[in-house]
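Below is one structure, written out as structure tokens; the observations come after it.
What you see is the complex with one protein chain gone and the rest in place.
== subunit A ==
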Amino acid sequence: MKKGRSLGTYAVLYLVFLYAPIVLLPLFAFNDATIIAFPLKGFTTQWFEALATNAALLQSLRNSLFIAVMTAIFATLLGMCAARAGAMAEFPGKKGIIGFVMLPLVLPEIIVAVSLLIVLRQVLGLNLNNWSVIAAHTLICTPFSIAILNGAFQNLDPSMEEAAMDLGESRWSAFRLVTLPLVMPGIISSMLIAFTISLDEFIIAFFLTGANPTMPVYIWGLLRFPAQLPVVMALGTILVTLSVVLLVIAEYFRRRGMARAGVKDTGGFL
């Protein structure tokens, strides 16, 4: 009994610690004062208006969106290849290879960032631009895509595709007509997660952006100007809302995929 209560207290404290700062975001985003402090002064939407007219910020947002969309596509394509190979093919050293592919999941981002910077600048002598960030984001997002798509592919009956071939379809059209629709929820879910991860990733973007910063990098730059803080709060509010919405959609599709394949839910991220 006692143990149960202390565990409950711990859980509540943990959640407060985790989410309280996020609750502060919208509070100050709508607060009519430049200084981030209590008591609140009154309601305003001026910070959001300031957001909309900041050209540099909008440019960084466009960069981030482009990078996130490209990352989502590449990570999901790579994830599909890996998940399909993992689920359907048997080859020597399969476990080891899959382990290696999943490694970036636990690799510190700062290491990925620094090593990629060295490779791109020193070794290959390339200029930094959005594509260098896309490459790095694809690297860190692919393991997430694999984890999600693994579920989708492993729940797939391998005779589905064979049945389509047996009924006259070629290998590719069997994949397109049967496998693809069946794993589509997983694909959508994977793209949304990769998109979300890429959109608010800072460390790698900070190291690898060229002349055009991504949005998180731009926000970090804004922090040097205290007067801009409420604008950052407003932007943060929008981003948190967007992230939550995307994650919920991703989870919805993942679960729908599970239900459609008629299998028990065995995990996922939410």
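Just so we're on the same page, contacts are C-beta pairs under 8 Å (C-beta built on N, C-alpha and C of every residue); 3 or more make two chains touch, one makes a residue touch a chain; residues count from 1.
FYI, contacts and distances are computed from a predicted model.
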| item | value |
| --- | --- |
| Protein that the absent chain corresponds to, by UniProt name, given "tRNA uridine 5-carboxymethylaminomethyl modification enzyme MnmG", "Spermidine/putrescine transport system ATP-binding protein", "Nitric oxide reductase NorC subunit apoprotein" or "Cytochrome-c oxidase, cbb3-type subunit II" | "Spermidine/putrescine transport system ATP-binding protein" |
| Selected from A:8, A:99, A:181 or A:226 as touching the chain missing from the view | A:181 |
| Residue of A:160, A:223 or A:245 in touch with the missing chain, whole complex considered | A:160 |
| Residues of subunit A in contact with the chain not shown | 157, 159-160, 162-170, 177-178, 181-182, 260-262 |
